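There's a structure below that I have some questions on.
All protein chains but one are shown in place.
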Amino acid sequence: MSTTTTASPNEAKLWGGGKSPFNSEYGKVMMWYFLMSDAFTFGAFLISYGTVRFSTNGWPNSNEVFKSFPFAPEGVNAPLVFVSIMTFILIISSVTMVLAVHAGKNMDKQGVVRNMILTIIGGIAFLSCQAWEWNHLFHEGAWWGSNPFLNADGTASSTNFTNFFFTITGFHGFHVFSGVVINIIMLIMTLMDKFEQRGHYLMIEKAGLYWHFVDLVWVFVFTIFYLL
Amino acid sequence: MSHEAALHNHEGHESHGHDDHGHHEHHDTFLTKYVFSQDHKMIAKQFLITGMVWAVLGGLMSVLFRLQLGYPDASFPWLESILGKWAKGGQITPEAYYALVTTHGTVLVFFVLTAGLSGTFANFLIPLQVGARDMASPFMNMLSYWFFFTASIIMLSSLFVETGPFSGGWTAYPPLSALHDASPGSKTGMDLWIISMALFVVSSLLGGLNYIATILNMRTKGMSMTRLPLTIWALFFTAVLGVLSFPVLLSGLILLIFDRNFGTSFYLSDIYVNGVGALSNEGGSAILFQHLFWFLGHPEVYIILLPAMGMVSEIMSVNSRKPIFGYMAMLGSLFAIAILAFLVWAHHMFVTGLNPFLGSVFVLLTLLIAVPSAIKVFNWLTTLWRGNIRFTPGMLFAIGFVSLFISGGLTGIWLGNAALDIYLHDSYFVVAHFHIVMGVASMFGMFAGVYHWFPKMYGRYLNNSLGYIHFWITLAGAYLIFWPMHYQGLAGMPRRYFDFSIWESFKQFADLNRFISTVAMIVFAVQILFLINFFYSIFKGRKVTVLNPWESNTLEWTTPINPGHGNWPGEIPEVHRWPYDYGKDGHDFIPQTTPVGEDETETH
Partner (left out) sequence: MSLILSVAIIVFIFVVIFQIAKASEYVSILKGEEASRQQNNKINGFLMVAFLVLGFVGIYVCNKAYYGKTQLAQGAASVQGEKVDEMLFVTLIITGIVFVITQVLLFWFAYKYQEDKNRKVFFFAHSTKLELIWTAIPAIALTVLVVFGLRNWFFFTGEPPKGAMVVEVTGKQFGWIFRYPGKDAVFGKKYYKNIDPATNSVGIVWDDTYSKDDILLEQTMYVVKGTPVKLILGSRDVIHDVGLTHFRLKMDAVPGIPTTMWFTPLYTTKEMREKTGNPNFAYEISCDQMCGNGHYSMKGVIEVVDQEEYDLWMAKQKPQYFTAFPEKDPTAVPVAAADTTAKVATAKM
């Protein structure tokens, strides 16, 4: 029996031991597997939400619930505008993160610093928006265990609408928060020339993977919660 | 420096051997060497010993509740002096009984058979058998143990709470586990149980990520994936199972904690509690928890089983002086079991009222998983055939594992068939099945591993005679305890019953219950004998004087008798063949590090 089941001799060497078959150091491999496991956590939450929602007779219309905007007069009708802006901010922060990683590959310390700062600002902006949203909804009477909104057909709604909303966006927000903290630590390490000394910015890349994951989860949450 | 260069530097650093490492001035204090160690071998021992402590506690709990089942009318004054209000008048109260049963299950499934089995052997064997100096991230590895330790402390503390530990069964179904008023055991004890389990999940994830990264990234030169010992493949699939399924349990537990303490209704709807009244929760589904729980719960039993299977393959091959039969088939069946493990969870839920069509899909997939399991059994039998068997205690436990796996696995086929499960669910038939196939078989795998690798762990041998006594009495005892339970199940006798005296249909087994309880106490006592052997031999056991006492092919036996940090004092050896060249071309064994000879027949 030959050493591998695939034909190409190069692949045989790739998996032949003595090196990483993914051409990545262990930290990156671990980050990918951790992200897979975290995906299952979020997946479990979202699927639970899906099953509860579709076995319930009525559900609030998200266009009605999420129609407010900060600093605008009360009762303004801007359905999903605010959350779209939040999404836009987070996506832009992913773009700046990509730029930071790219700068790191080119050993461009200034580029890394600049883009990390932008990413952190984006993250903090997203968190602030989320905090405003939560606060606003709280003042409308929404919280874990309490749902002031009616179903689309006018009937009384289950508290699971707000239960899931706060739990899932809260869990996501916790990930954004930890991502911001990680990014700040990355920034400090960059400024302290830690990566210059090491000769590579691989840590930025790993932090970048985490940040992109957080962004991707938000896209799913936004789609499933607000759009569907 | 480019990414490429960084990568190769990391590796170059590795392959230049750690000569400096060997003479490195480590200045290990007692704390850094034995407590906050980052050496995978020490962490493995920490997992093992903590697991053993929990095994004794969990086993003791089973002796206590079997006391109630075996002697329901007797009273034991000494019980009251130990348990106080939980055994008023010398008889275990129902509250205490259910708390014991719940904690026994939780502790044995998670703390002993997952942390104690995977945690020990994955940590100990992976770097040694793949040819690495340590795990990919020794720091995360250390964290993995300390999260487990913290989880243990919290679970232990739940035993001493005023209202008692959680008592709703290790499966923790809501609404029972979600409502403080449904049972005293669902009060503070439950919150502590959830927190302990959440920390345990973190520990498992940290460990699993490390194992996967180390196996994929840090194999030594020449160690291709298909030259890995089957032990490593089993531990690899175990880690993948854990990394993907534990998070779902975590989600389920988070939702449960919210239902318990924050007024949510994820699992609750239409509830009226005696003495409290109608609750406001509406819209939730109690069955949702069961899906989330069993999505972990089923892979969990394979997380428990696979490492045992991997070690048994290894130990059987070494001690038969023959290659494991059908390496690729064994690998393929591990892979098939791992995939199917994710797809069968609802066979625990056949009688929840789920859609019958959905149920039928799970019947099909569940019976399908019997096929790779059968293949493994036949391959083990063929490994023994025309071998030259040495009966070390490790080998005995490996053979015992196969016998128990056959017995327990076959009754799984009964239960996987929904039309039979509709009768046997939640009966003693289920209890017999999972104890034989998981509680005993995997435990035998763990014992086999301990007896086989003890010389490598401690540089000494365990006492052989005690090992033989341990094996034969435990094997016979386990069968005596759990075989007759099938009959109780076929009589419809329900599980988790404190007492059967009011049941005309189930009270005919008083004598048998007494018999089982008596045997259980003897078997527990024999395990204590094993523990005495274990701890005595660490300090006073017969010393190992040869590098390779079992004449095995795998890499761990090329390290010094008491390997230090970094495992190999010089360069890490290069591998030229698979680990199963026993009896090839007339040679008794050919280690993996031996280069291929010119006139050798086909190698792997």
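The letters A and B name the chains in turn, as written, and every chain counts its residues from 1.
The working rule: a residue touches a chain if its C-beta (ideal position, glycine included) is under 8 Å from a C-beta of that chain, and two chains touch if they have at least 3 such contacts.
This is a predicted model, so every value here is computed, not measured.
K.L.:
List the neighbours, among the chains on screen, of the chain that has been left out.
P.N.:
Contacts of the unshown chain, counting the full complex: B.
K.L.:
From the list B:Thr32, B:Ser157, B:Ser269 or B:Thr518, which touches the chain that is not on show?
P.N.:
Missing-chain contact among the listed residues: B:Ser269.
K.L.:
Which of these touches the unseen chain: B:Asp73, B:Glu162 or B:Glu504?
P.N.:
B:Glu504
K.L.:
Which residue, B:Val35, B:Leu60 or B:Val371, contacts the hidden chain when the whole complex is considered?
P.N.:
Considering the complete complex, B:Val371 is the one touching the chain left out.
K.L.:
Taking the entire complex into account, which one of B:Leu113, B:Met142 or B:Leu179 touches the absent chain?
P.N.:
Reading the full complex, the residue touching the unseen chain is B:Leu179.
K.L.:
In the full complex, which of B:Ile399, B:Leu555 or B:Ile572 touches the chain missing from this view?
P.N.:
B:Ile399
K.L.:
Which of B:Phe237, B:Tyr327 or B:Tyr451 sits in contact with the chain that's absent?
P.N.:
B:Tyr327
K.L.:
Which parts of subunit B face the unshown chain closely enough to count as touching?
P.N.:
78, 94-95, 98, 167-169, 171, 173-176, 179, 182-185, 268-274, 278, 282, 284-287, 320-323, 325-329, 351-353, 356, 359-360, 363-364, 367-368, 370-371, 374-375, 377-378, 381-382, 384-391, 396, 399, 402-403, 406-407, 410-411, 413-414, 417-420, 422-423, 425-427, 463-466, 468-469, 472, 475-476, 479-480, 483-484, 487-488, 490-492, 494, 496-500, 502-506, 508-509, 512, 525, 528-529, 532-533, 536, 542, 580, 582-586, 604
We take it that only the chains that are shown with their structure count from here on.
K.L.:
So in the complex, the part of subunit A that touches subunit B is made up of which residues?
P.N.:
Per the touch definition, subunit A meets subunit B at residues 1, 3-5, 12, 15-27, 29-30, 33-34, 36-38, 40-41, 43-45, 48, 51-52, 55-56, 105, 107, 144-146, 158-160, 163-164, 167, 171, 198-200, 202.
K.L.:
Subunit A touches which residues of subunit B in the complex?
P.N.:
Touching subunit A: residues 1-3, 5-7, 9-11, 15, 130-131, 136-137, 140, 205, 208-210, 212-214, 216-227, 243-248, 250-252, 254-255, 258, 262-266, 281-285, 288, 292, 295, 327-328, 574-575, 602, 604 of subunit B.
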